[in-house]
Structures are given as C-alpha cells and as structure tokens.
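I'd like to ask some things about the structure below.
Some chains have been omitted; the remaining ones sit where they do in the full complex.
When the chains are written out, they are named A and B in that same order, and each has its own residue count from 1.
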Amino acid sequence: MMDLIETERILKLAIKNSENLKCEGEVASYIPELANVDQDNFGVSLTTTEGETVSLGDDKFKISIQSISKVIDLIMALEDVGAEKVFSKVGTEPTEYKFNSLIPIEEKVVNPFLNAGAITTSSLISGSDVINKFNRVMKKVSELSNGDEVTFLEEVYKSEMRTTDRNRSIAYYLKSIGIIEGNAEEILDLYVRGCSIGLNVRQLSTIGAVLANGGRSLDNKVQLVEKEVVKTTLALMATCGMYEESGKYLIEVGFPSKSGVGGAILGIIPGKCGVCTYSPRLDESGNSIRGKKVLAEISKTLDLNIFI
Amino acid sequence: MMDLIETERILKLAIKNSENLKCEGEVASYIPELANVDQDNFGVSLTTTEGETVSLGDDKFKISIQSISKVIDLIMALEDVGAEKVFSKVGTEPTEYKFNSLIPIEEKVVNPFLNAGAITTSSLISGSDVINKFNRVMKKVSELSNGDEVTFLEEVYKSEMRTTDRNRSIAYYLKSIGIIEGNAEEILDLYVRGCSIGLNVRQLSTIGAVLANGGRSLDNKVQLVEKEVVKTTLALMATCGMYEESGKYLIEVGFPSKSGVGGAILGIIPGKCGVCTYSPRLDESGNSIRGKKVLAEISKTLDLNIFI
C-alpha cells in the first residue's frame, strides 16, 4: 500500500522540479480548438488500486483525451469481437513511423495505437449506429472512471471534423484494402468522437488504477475489463503507447503509458496505481514535455519502474 | 518467495503440454555448426532472486547463446562508455525489420538487439585488443552465472566466421557511415566470439536472476551490474528482445526476454526470477517454438506476467 502523504510530498517535489519546463514545447494546433487552452496549465493525479487519489494542480479541467481514446477503442473492440478478429486487422508491433502515417499499413495496420489502428478498432465496436456506439463508449469510460460524469467536448469534435483530412484519408485507405468494412465516414466520425471525450486528471488516473487492478473496480466488486484484455492492452501500451519514442520512454519512465496530443499522459503501474499528468505543451513526437519529466521523476522516487 | 516444489510441478506440466511441439520448426542452419545438435532436445531452468534453481530436461548441454550475447554486449558497452555514448550510436526503438537487416541503420542503428546494433555495442567494449576484450566478456558472463565455467564453442565460432558474409557486410556498412570506429574485421570477430559462448540453461537462468535482482549477486553482496544499466536493458528486452515479434510475445508471455537462434530464450521477471528454456527448433522469426510455448504457459500458471 502506498503512503498517501509521502506520495503527495513527492508529487509536489516533481512539480517544483519541472517548473522550468512550463513554457517548453508547443500546444497542438492542427486541431484549432486544441490550442484554446491555458498553455501553461498543469495537473497530476495518482489513484491507488485501493481507490485512494492524490491530485495536485488543475484537477478539474476537462482535457480532450485524444489518443488516449485509442486505449478505450482497443478494449472495447477486444471485448466486442474478440482478440482473434481484432488482431486479424491490426498487428501488435511497434513502428518507427508517426501516428498519422499510412506507410505501416499493409495486410494489417501495424498496431492499434496508430491513428489507422484506432480507426480500425473503432470500426469493430458494436452498436446499431454511430450514436449508439458512441453512447456505449461514453458509458464504458464513465464506469472505468468510477461513475463520474464524462464530458463530450463538442467544440473540439467539430473543430477536428473540419480539419481531419488526414484521418479521412486513412479511413478511405483502410476501406480500399478491406481492413475496415461499413461506412468510412461513420467510422471516422466515431473515432473523432472518441478523441473529443473530456476527462480531468482524477478521472484518468482512476481509469489507470482500474487497469492496474487487473480490470477490477477499485472496490474489487466488478470485473470492469476482462483480465486477458487488460494484459494485452498494457503490453501494447508498453511497446507502442508513446508514439515513435515508446522505447526511449519505457527506459526512462518504465511503466505502460499512453499519451494524447491534448496534453495528458496516462500511466499504469500494475498492482499499484494509475497516474495521469496534464500539461498541453508537446514535444515533436506529440508527447507532453512536462508530463514526461514528472513521470520520470516519480517513477524513481516512488519506485514505480516495473523493471527494477 | 516462490514455492520450489510447486514450481517444479508446474514446469513439468508445461513440458508435458508442449511435447507436441517437439518436432515443429527448423533448427538454425545458416551457421552449419548450429545444425549439429540433437534437434528434439529440451531443457528449462528457473532461478529465483534468492538463488534457488529448479531445472528439468537437459540442463547440462552448452547452448551457443547467439543473440543472447547482445544483452551482454549492451551491458558491457553501457558500463564501459556510458549510456550517452552508446545511445549516440544505437537507438532505443523497436523495428519491423529482421535482425540481420541493414535498412534500419541511418544516423544510428535503430536498437541494440539487431545484429547491427550488437556489432556497434561490441565496438564500444573496452580492452587492448580482441582477445583482451573477449576475455573481459567471458569474465563478465562467468560472474553473472555465479562463477561457473563458461565455455567458448570454438567450432561454432569457426563455422560462423566462415559464413558470416551478412555480418561482415553490416560491419563495413557501419564503418562506412562512421557508427563504428576502429578495425571492422576485429569488431566483427569480437561480436561473433560473443555469439559462440556456450552456457547451459542453469547458467542462463542464473544470469536472468541477477538481472531480476536489480543487478545484485544472488547473495546480495555485490552489485554485478549497475542498477541503471539493468533498468535500460530490461526495458529494451521488453520492446525489442524477440526480433520482429517482440510486441506479440510481450502480450503472450509478458516479461522481458531475449532469444538466440541457438534455441535458448532467457526471460527475466523483475523481483522474482530468471528463467531459461532450450529447444533448438525455431519459428520464422528465429525464436524457439517450444520455448515460447513453455514460457507462455508458466507465465500464467506461475503468475509471472508483469502487467497483471
């Protein structure tokens, strides 16, 4: 069991030690609405598998989860159609190509955390139509974040839909080679909706804690995500979760994580806790600069590295 | 602490359950001497961080460690010249290319577990000449495997040197773009010598246990490998250790591992144990077929998956 007072002390120290990075990097601007945030904002939250949460900084702001939705898309696809079907369409291997690349798409999309991969897993989510499917996604996210209200950031969604030429290109490409079936526009719509979900750091670290708890609710009463699905998801987060610097990140931070260009990073320390940072300034790979720094520090000071 | 009697029972069961794979796959033959083994041979060994070992099957046969030597090359390069220098020449990211490919070499070799990466780390090992350098490698391996005698498989070495056109090509390529300095033939020689080290499964699982123990000897008296080096090595084994199916393997088995075309797989479960299987028949990626099956099974039955 983690000592919460000590944890808070260490988190505070990490925040202080990363103050100098407050203005480094650039806020994502290719989705115009994403640039409309307080660029120097910061928040962090850690939730233990026992359900205790320590949060500091801005723990209220509803961050656009962006690529973190790929974790949800994967989980739902695995639960809805099974691993065999999912992995007939997306692979399990990392790639050096960028998240929006079309190159690593041949018979399969190389992994589910590329945009192409998540558009594919989105296409496998069950439901009668886009709205019904997305309601299922929202419900899942709400369950995993302990029943809190989940926000749909409509302005982000609209902004992204207006500028999503690349993802539309990917969707039609996947359609042209038979990786996705059904209506490409609708699948794209569902994918973008997922990216536009708004969650604060406390909600995200709670989701992380559930995964760290083997998929069980933090009161241990309900298996919210199948254990086998958790295992698969965490392994993929370890190898592919941080874009094309996933390998470097795993050395420096040492636990499965997934970042989003909205500025959040969600980390999972199996058996211990979920952790989430928010800082919207990104490096060239699309990962939050200050977030990475804070996570690397607390990985050491709180002994969270899974390899040592 | 692991229950050794239960562990032995579970290992026996895994061996029995994988009997059907005994004759599947092909023994590596591109190094002629590697084909001169009992193709259906099998051995497995598990060593706890407390220093207890359970082994079954052929635990005497001196396996040519082949690519497992890349772990040693990396550790020694990191200790000899430091991470900054090493990672100025080799990267930290997985790749979909095969272990002997030249494609993922641009400014750097993409990771240290490609042949090109290990030739590069070999070039960074300190020593007055090839023999001196290789003696240091042998000494290191001996220390890590608890002082047991380490064998140099001279026939394997000679056989490989006669057929190592591809690795020679790689060495000169690395030389031509300045990634390696010094004499390409000598660096190649050192690399091939490392591949020709002979260890049995007990020795290998002992090495694994030391790494699982954070680099400390199993009596906890000596820090044999720097903790920071262990952390880096295990993260890279997790993302790149099993050739181009590293991602899939991490989902199925769930702990950092490194395979060699000699038929061994070395797995490391931090804080718990090292484990090694030997079965010389390989799949197309170059990983031992029966070894993978046994490791996947005991990962579940002995609860060794680091993600769950």
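Just so we're on the same page, a contact is a pair of C-beta atoms (placed from the backbone, for glycine too) under 8 Å apart; a residue touches a chain by one contact, two chains touch by 3 or more.
Just so it is clear, the structure is predicted and the values come from calculations on it, not from any experiment.
Student: All chains are the same sequence, and 2 are placed; what is the full number of copies?
Tutor: 4
Methods note: only the chains that are shown with their structure count from here on.
Student: Measure off the straight-line distance from the CA centroid of subunit A to the CA centroid of subunit B, and report it in whole Å.
Tutor: 32
Student: Using the touch definition up top, name the residues of subunit A that touch subunit B in the complex.
Tutor: The contact residues of subunit A facing subunit B are 91-96, 104, 110-111, 214, 227, 230-232, 234-236, 238-240, 244-248, 250-251, 254, 256, 270, 305-308.
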